[in-house]
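Have a look at this one.
A single protein chain has been omitted from the complex, and every remaining protein chain is retained in its original position.
Each chain gets a letter, A, B and C, in the order it is written, and its residues are counted from 1.
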Amino acid sequence: MLELYSGALDVPTILKRWYEEESPNNYGAYIPFIGTVRAEDGIEGLSFDIYEPILKSWFVAWEEKAAKMGAKVVMAHSIGDVMVHESSYIAAVFSPKRRVALELIDEYVEDFKASAPIWKYDIIGGERIYAKERSTQIKGSGLLGVKI
Amino acid sequence: MLELYSGALDVPTILKRWYEEESPNNYGAYIPFIGTVRAEDGIEGLSFDIYEPILKSWFVAWEEKAAKMGAKVVMAHSIGDVMVHESSYIAAVFSPKRRVALELIDEYVEDFKASAPIWKYDIIGGERIYAKERSTQIKGSGLLGVKI
Amino acid sequence: MVRIEFLGPIQRESLEIEAHTLGDVADILNQDQELKEWIATSAVAVNDTLVSSLDVVLKDGDKISLLPPVCGG
Partner (left out) sequence: MVRIEFLGPIQRESLEIEAHTLGDVADILNQDQELKEWIATSAVAVNDTLVSSLDVVLKDGDKISLLPPVCGG
């Protein structure tokens, strides 16, 4: 389940729905990671662009990887503006076993940060400024660059 | 915040309350770990005894450790009977930063499993049977044992 | 007199005994064959603080707790 929302996430409602949907499925561990916009550097909020086709393939690959361990991954993410102290991101793992869940959530969140085709902008004075310094090149970037 | 409940936890309500309480506090990452009773080995449920004075000291030590990293830990646990597919345990970390949160939740949950003075019983045919094989000796156990 | 409490699954009533060190407590408890297995696998707290040495000096009214193997969550 990959869920994209316009604007901030309704975190309690999403966490509750996922919990209740998976309750009958005998997972012993449920670990959501909730990302919230911090007030820092004078920003009013963040804004997000998403390229859905590649995000979906990235997510399907993770679903398959989790399934091999008997686990399940889900994700919710915002598109557009999310103000300070609102949340833009929930990634969660369900697993029969604790160790698998704790290791998967770490790897899943880190791989998301490194690879998911999502671009972040600071909102300052109503302007949308690409968060270049905090962004990460996807593995293999620069392929079309001039050879030096 | 260490919360003890008689019977199963109302997971959505606890997750929502914690989320809303910490919303103004500028944490960028919130990671709850939710433990649910799995249907296995024919059990009807699990039952828990807690020794509160030592659980409280263990928890206060973790609060202090988390505070040094700018983070916060919370916990909810059941006392008594929790049936299959109900939840008995939520441990959560709030942190400004993602890496701190991901590392703390792992260490916090594992230390809880190894050290928290809580005893687990399988409920089978209405009987309460100590889960001896799944239990872990607290560090330093056997101090009063006969020297061989 | 000190009080010995048995936690969780040990299922014993607490005891009042005369003891000046944890070594004394060990000597007395190990005379009980049924307790030996629990003693070998239990941690020990004095007044709700876990201890790691037998040299703890006890005073009148101290509480000694035996904590058998745990499994929270």
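We take it that contacts are C-beta pairs under 8 Å (C-beta built on N, C-alpha and C of every residue); 3 or more make two chains touch, one makes a residue touch a chain.
Bear in mind the structure is a predicted one, so any value in this text is a computation, not a measurement.
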### Task
Considering the entire complex, write down the shown chains that touch the omitted one.
A
### Query
Of the residues listed, A:Y30, A:F94 or A:F112, which one is in contact with the missing chain?
A:F112
### Query
Which parts of chain A are in contact with the chain that was left out?
35, 48-51, 53-54, 57, 77, 88-89, 109, 112-121, 130-132, 134-146
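Methods note: only the chains that are shown with their structure count from here on.
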## Note on the structure
Drop chain B, keep coords as is, and the touch graph gives A | C
### Message
Can you compute the centre-to-centre distance for chain B and chain C, using the mean CA position of each chain? Integer Å is fine.
### Response
25
### Message
From the mean C-alpha coordinate of chain A to that of chain C, what's the distance rounded to whole Å?
### Response
49
### Task
Any chance you could list the residues of chain A touching two or more other chains?
98
#### Entry: Interface hub residues of chain C, defined as touching at least two other chains
73
